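As you look at this complex, bear in mind that one protein chain is not there, while each of the others sits in place.
Read from first to last, the chains carry the letters A and B; within each, the first residue is number 1.
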């Protein structure tokens, strides 16, 4: 049982990649025009398929009922332009995938200035930026441009050319399962439907690619790891619909989003207040000495679906700057300049710490629970004690005493860290030492001492 | 089931009366010389009988054992005077019902200045005011006058004439039951034994008269409402004795007192710390942004009896300025100038809010608990979302998401308000909307989601 500990897991994961590698994925994927369906998201998922092993794509035909929703028709855009009457191109989606309102219907014709303005969306308060806008379920067409750009459109007549199709096809999502010793799953969900927005959410996509690659190199994992790449909302709902019976294998889960900007780490709690995911993340952020933990609210990303009352899964949301709180959010300013290799790597390392914590969070059970075991005889204690207050200065001595005292099968390593105030490294190495010294054994589940001896 | 919601109940109740009407009851009842037994309290109760329907009077003969107590003889006073030796009237209960110590024995005779002084009670620190004093169980006679008045009594001899009777009769209390869909009761207890004291407790008496009249106009109520008008202590004990088996139907209860002065609303908690009455009132007072919630203590009004350990009923006490904390308390300054129509009305409205909250505090259960229901299809969500952070500014959108997320049968409307921080109006209208839209159904009791679907 001792080999269930992985003291070096964090280092192994962190050494597997770099900020530049993480950033390079975002660069590759940035130009693609993605939406919740269509070739753009499939191209994006195929990129992940190439970079990892056992990547599985799932197609769900348009019209399929998924929970309370219906999978929409597949949308594909060939081109979208606004021209003046001279034929000069004034707006072209080829220049920015944000220029087209997502799910715009096909349109080809002349329109007056007044009519065109009804189909133009801008951000008057951020006159340089292009907004990101969708209209999945209300048929319409529209262009998104900067306010300054709009102010230059002063001609009385324009020609609009939107070459788009909305036809029965498929909704596609991707997933990777890395099997572990148990079927209990550590779950990550990444929305990948946004077009050229770097932080939201190519940042998470890139991090997860490297995380999968690193975990697929680990010979043996305690838990199974599942990574789900979905179009927002409808994709999470489709996945839940397809995994209705089995999704309760999820032990801990994180929706990942906006992980490349300079903000501090933010964890938004799972609805299930007392789930261990909340405890893990609270502790990890406390250890960082910065960042914040937010209460659950039923708004944000796909945690809305995972935390709907019927599922109520132990899934929270990990971000740096939260959605809607930074001026670049859902605008053309969320570009490759907005995310940095160092922040991507920091986020990667934070998730690596979470994984290391989860994998190692076993329940030690003392083999000598009655009184302290005689550590001196086993070479685990100073044999001559002078000023015993010195023991306070030797973290490993106090860590040994703490672990032994709490090794009742009711306290996991996380509990031990919280009660002792000792670091993860200190408790983990102590548990490893005592386990190798045959003084404790390790249980994967909470268990009373009396059930063990 | 949907019709159990009463979104307009608060407005209906508030529109049924006015501060002037509330005040007029106090004016009518102020002059009556009341005590715990006798014609005064019966006259007071008959006033309530005239103003309401189904008012029931209960007589309990003197000598009856009620719990650990014995109903005392009935006390009636015809007149009480102190005269000088010339026959000039110096003190006359006809001028103030407070002049006689309650339950004074009959007395007719000459007394020296010294003896008289042993039977005179004043408030030396408030030399203009007459105190209120009782001696129910210790036979004696006495007069209550102002300190200034007492200082003028400098003759050596006086004639005392107290024409009182203390004979077997009845203790009388009144009550009104307004039946609802369930036998569970919302309970109000009002002590009405005090003579001419306006705030303590004609204020509550007046408010309750109008509350009964308003509730008797509501075609259908979820809970039954019981209003009990009792002489303090012995009356509450008599009522409990007569309702020993059935008093546990009380779901929420309030002893009402001192509701006409300018102080902020005060709620003194029920002994049963976790009862829903405490939660309701805590929340209501939090919403007011003023007022206070006090811990239970076994001193004060008849909550002492309702919260005795054998009953331990979910009954707290609602006041404005609490007993003993204002200088007018139990003096002749607690008169009709001390209470104001506006404060009476404000108290009435506060209780109306409590009733509206209780009646509407059902447990929504989602019919589509797995993932979010597709609101757009049902016209409950903006079909095109641009900057979705706008949804934060649309309370009804967030309210819809909150209600759906918490509609697991474990959260009542109060729970939803507390978790979401949304207003009562917002959550109530949202629950109404979703219920009419057939997205949720409403349970009267806490129930797990799984028991419902």
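Just so we're on the same page, a residue touches a chain if its C-beta (ideal position, glycine included) is under 8 Å from a C-beta of that chain, and two chains touch if they have at least 3 such contacts.
The shown structure was predicted, so the numbers you read here are calculated from the model rather than taken from an experiment.
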Of B:131, B:291 or B:341, which sits in contact with the chain we cannot see?
-> B:131
Listed residues B:87, B:289 or B:324, member touching the removed chain = B:324
Would you indicate which residue among B:76, B:308, B:396 or B:444 is in contact with the undisplayed chain?
-> B:308
Name, in rising order, the residues on chain B that touch the hidden chain in the full complex.
-> 67-70, 101, 121, 123, 131, 133-135, 137-138, 140, 233, 236-237, 240-241, 244, 271, 297-299, 304-305, 307-312, 323-324, 329-330
Pick out the residues on chain A that sit against the missing chain.
-> 366, 368-374, 376-377, 383-389, 391-392, 398, 401-402, 404-408, 420, 449, 453
